[in-house]
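What you see is the complex with one protein chain gone and the rest in place.
Presenting chain A:
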Amino acid sequence: MEYLIRFSQSHETFRLPEIQALAIIEGIDLKVISYSLESPFCIVNLPSEDAAKRLIQRSILVQTIHELWGAGLTLDDVHAAVRSKTAHLWPQYASCSFKFSFDSYQSSRSGADKVRIINSFAYLGFAGPIKMSKPDQEFILFEDWILDSTPLGIPDPKAYFFGRYFATGARDLPKKLDLKKRRYISTTSMDAELALITANIALAAPGKLMYDPFVGTGSFPIACAQFGALAFGSDIDGRSIRGEGKKTLKGNFEQYGLVGNLGSVFTADLTNSPIRKMALGEGGEDGARGRVFDGILCDPPYGVREGLRVLGVRDPEKSPWIIPKGIEMYKQSDFVPPKKPYSFLAMLDDILQFSAQTLVDNGRLSFWMPTANDEEQEIPVPTHPYLEIVAVCTQVFSKWSRRLITYRRLPNAQVDPEAMKARDETRELLGKTVDELNPFRRAYFSKFETPMTPAN
């Protein structure tokens, strides 16, 4: 059966990856029949109405889903389709209360137009009472208009869809987790809507273990917990986890009634992680033993606001006293271990390697990564022989954009050992200095800061 998905016309490149992920979580056979980034209307094939409800119940980007009765380039096409395909359905709705509505994307209809068009559907023979609020059934004519049709004098939309409404996505969740009302946030907390979308794409679900190695104030674990997963996190900055007083990461879980879904949070540097790992290629028999997580999702530091840091001493020769001082002091409870700058590309590679070692088969890694708008400055999507790229979604801002990149952990048997050897060699080439290998930081400062200084 065909269904019409009414997407929100925002975060367009995230929409298909989100419903495709939800189809995997729910075990539903989803076929996309027609879809375009420019339109909020998408036709899909699904096994049943029940499957369609399950598919979208936790979708952030699906507004509603409808039984598709007809689609076409003209209203006549729609009528022809409705007459030929749905006549057997009409009697079911002959006496229930109902309403007819319009969803005119990028335009609107006058009252007179609406009446004329509604009357053209009279052959459906619906004789029940018309109820504007809470009708038993709602039938909607969707119209896909070109932007500025009225000033351009375009009289008709470029496409029509007619369908029966039956379910709504999870549009209340971003409101529930809204940062403005969250007890504890920081300047880098991830927006609730995007954190939820990320959790969907990373396949967070009841019974699963999800992990954010750059947890900050916990936005991703909160989203995962909201979807029923057990969420873990760590951060090199213990203060970000502890917060202050009642404003803590755990306090956020308490605020939302999700404490039962909080695994553990701890202080750790991803490049010196205490998570137990298995040598790549080993332990594949049941696809899981030795590997812990179903999903890893994060927004790694990219060194714009503060330089990216890992444990270690920047230049042990220039400051030879640091290590002996550490040996003397490290057992004291207030000891702060020294950190050194690190390359963004090396960190990305570390995240991929870590994920390959700790994700179960088909587990997903989803992480955010900035990329300058300018072609020249673009950072390529990092690759790893054990990780297959599933989706690359882009969020565009006025001066830059960032991507959410998602991978699937391949079962060992599907990985080419030669590719792994080649990767290890490339890894050696990733340098150690900050600017040399942090193209985003370099681009950010040269592009956005120079224009601020008035040119004389």
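As a working rule, contacts are C-beta pairs under 8 Å (C-beta built on N, C-alpha and C of every residue); 3 or more make two chains touch, one makes a residue touch a chain; residues count from 1.
The rule we apply is simple: contacts and distances are computed from a predicted model.
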I want to check something: the complex is missing a chain, and I'd like its UniProt protein name from "NADH dehydrogenase [ubiquinone] flavoprotein 2", "Protein Abitram", "Multifunctional methyltransferase subunit trm112" or "Williams-Beuren syndrome critical region protein 22".
"Multifunctional methyltransferase subunit trm112"
Which of these, A:P47, A:G125, A:G238 or A:G281, touches the one chain of the complex that we don't see?
A:G238
Please pick, from A:C42, A:L124 or A:L230, the residue that touches the omitted chain in the full complex.
A:L230
Full-complex touch with the removed chain, picking from A:E143, A:E193 or A:D269, is A:D269
Out of A:I28, A:I43 or A:I322, which touches the unshown chain?
A:I322
Touching the unshown chain, chain A contributes residues 206-209, 230, 232, 234, 236, 238, 241-242, 250, 259-260, 263-269, 272-277, 286, 288-292, 294, 311-313, 316, 322-323, 326-327, 329-331, 333, 335, 337-338, 360
